[in-house]
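These notes are about the structure you will find just below.
Left out: one protein chain. Kept in place: all the others.
Letters A, B and C mark the chains as written, and numbering starts fresh at 1 in each.
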């Protein structure tokens, strides 16, 4: 299967390269480092959320509340800014508090999914409504701009290390950390196991409820981190700013080769999925595609990409000779 | 024209707020058994309409009428119609609506009229035939042209490439302004070249920011950005600020002064053009009360708390006043 | 008590109705009842469309854009001077074309529905934008506006009659035809269904076509009611329709789902939105209540299932 998994990710890589080739042909700016850094930095939030979503999708669940969760944490951060003193300790403290707020909300999702056994899409549709509604009710949609941000946070947001924005490191840490969890820890393997076959996992003594709890809590945890990234990136807290982002996140994960029926998915695949969507967004203006046709192009590329990917997978399956037939 | 219409989102994320079409934020103010005036914004929960809400409520207290400020949570025409239908059920005296789509509220406004409810529009015009009164903050044509002039002024040259950002492709009033601005460029500044069709930003600052980054790369000679809809100028200015292009690229757009402050400060946003949405809310309620009491406003009439208004020849279109320019110098004077 | 999931939901709908009738002023006024009947069909039809797709274990994220595109089709005809009937036919054809495209990619190429419809959602939206340039098309004939605003026999809103008819048709198709049975069987186990001589791809194709037909009917009602169409027509119904389907008892993994359950769920949503509006709730809080109900009802199902199982085991124990 490993070979096949690779195959799946290779086909999306091929699509990215193809689009990249076209774009660098039509626009000289596309293949510049500056543009790439912009693309990546602009998708750190989606990337972090997609990484969390990968684990959930591997367990064959889905979480449509991620954008609402992230917004809720971001709003809390905006609120915290009025309390925290202007010091680097505040920034550190933020990295403690924000993930914990996210974690708690993720745990609620997780408890409802694992203990009460409500299908994840229903739970998260419900919490999406509840959280988004409460956020809107409390904030009235008013957003906080950077004049109210502590200088230390602005300094963090603008910090660059070796010429790379700090947010890119944040994404890298989340990606590598999650990859490690998935590949090298017991809980990570259990995530793959219950996605592969829940019944079997029960029989070998894996507590699948705990694992489900974990993936949703972890998603919440990452939403907390994503909220910091979002706040640092937009330098504002906008309660409406992430509306509808959950579908983009899910799209990135499934384009990256994760199977919504569970058991299959990888961090690098997901990052490729994020990259594909990001490049398409970026490319529209660079390629000077007419505004009114941009969605047609994007939609067509997605449909073609997933069809191509599926067809090449099927072909490779068919090619697998099952029996050594004598000539 | 509302400057912050949350519609026409166009990314793959689509339109995904579950249950988002819900309706009916309502705030009561004023006397117990006075007139019931319902003010329906395009949507609730965005800064612009929050500001007009406080104005409307204030007017309710000052004028002793019940103000019911309620709208959908998404700028969705059908959700807005449902809000109005529910208001008809509540039997209010006046409905003032800022339609998301003028045509789509037509049938329901007709129904309201049949029930003897006074119908008016504010912020964005509905069908002229239907409404008894139409309250506008500015003249659309004037507003669009004004922004165009301000941009040229900020650029300091009448030649060069500019780009136009919009909240969403399907926002009627934004489109009106953009058309007016384009007319202004065509007629008076032939040296200005608009590099692309208007670019949608999903009413999100972040999207405007990213698109502006892409624009700056794609069109290195870009001299100006005209950003229509409240979050768009902020995002555009943020991009300019981060790239350190304050002196090369001018940004002008419609935004609230408090939100604009950090960008006006260093010149990444040159001018924000808007009006006081609170005043607009106030005026709407004040005129609604007049309407219910059988009066009609007159040209040049002084409305307490608002100022002198203009009434057009048709006798029912009221213009609040000229647009206000918010700049580095005066932004701090405003609280909206 | 041997109440099915659906009957329990029906009781909840009834209870909601009664509760709101007591506490929400004007809820029972004929005017309000009427306006609820006008509001329900467009969403109800989309929810039914979503349900049918979910029963196959899929999901159709493009459904609201199919509706919008179909509405654009009708609008183009009407504003170009064609009559009502041709407009309706074109609306349906537009929708069927979209449905056929989804159906083709899902059933023939075999891509999973969520992926396909994520793509076509953007694609159809793009097509609408390319046609309309983002502006709305409006100004239809008086006659057309009767579909969404008129009364049947001067009594009941015509649109709710249309909805009832399609709900019944859907129920019959699902429970009484071989296509419907195949839909459920496919939703439970597509391999075994294929191995039983069922033409899976044809079954699926019909599912997407039928869903798009329902979307078209919804679009016709919406365009008629709002006298205009824009790219976001009905877009807020997307996740809501998923919510209504699952609240209605549809198994999100496929294989189970009943029309009556979805209808009850749609009614509950309608009552609550309307009632809370009348009570003057902040609209954001209405979302909160809907979200809470979704979770509560499903949690209740869980506990009652558990209870039922215990009871059954006890009974069987006694019997044995």
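One rule holds for everything that comes next: a residue touches a chain if its C-beta (ideal position, glycine included) is under 8 Å from a C-beta of that chain, and two chains touch if they have at least 3 such contacts.
As a working rule, contacts and distances are computed from a predicted model.
The chain absent from the displayed complex carries the UniProt protein name "Rhamnose transport system ATP-binding protein", chosen from "Heme exporter protein D", "Cation:proton antiporter", "Fumarate reductase flavoprotein subunit" or "Rhamnose transport system ATP-binding protein".
Contacts of the undrawn chain with the visible chains, over the full complex, involve A, C.
When the omitted chain is restored, the residue from C:135, C:189 or C:304 that touches it is C:189.
Across C:108, C:176 or C:306, the single residue that touches the chain missing here is C:176.
Against the chain not shown here, chain A presents residues 1-2, 4, 183-190, 192-193, 195-197, 199-207, 210, 214, 263-264, 319-326.
Summarising the interface, chain C meets the missing chain with residues 172, 175-178, 180-182, 184-185, 188-189, 191-199, 255-256, 309, 312-313, 316-317, 320.
Basically, only the chains that are shown with their structure count from here on.
Taken chain by chain, the contacts link every pair, so each chain touches all the others.
Inter-chain spacing, taken between the CA centroids of chain A and chain C, is 29 Å.
Chain A and chain B have CA centres that are 34 Å apart. Taken residue by residue, chain A touches two or more other chains at 64, 125, 128-129, 132-133, 136, 247, 251, 292, 294-295, 298-299, 302, whereas all remaining positions touch fewer.
Counting partners per residue, chain B has 9-12, 14-20, 44-45, 73, 169, 200 as the residues that reach two or more other chains. Contacts from chain B toward chain C in the complex involve residues 7-12, 14-26, 28, 44-45, 68, 70-74, 76-79, 81-83, 85-86, 88-91, 101-107, 115, 168-172, 175, 200.
In the complex of the two chains, the chain A residues touching chain C come out as 64, 112, 116-119, 121-123, 125-130, 132-137, 247, 250-251, 254-255, 260-261, 292-300, 302-303, 305-307, 310-311, 314. Across the interface of their complex, chain B is touched by residues 25-26, 29, 31-32, 35, 38-39, 42, 61, 64-65, 118, 121-122, 125, 129, 132-136, 138-139, 145, 148-149, 222, 225-228, 230-240, 242-243, 273-274, 276-278, 280-284, 286-287, 290-291 of chain C.
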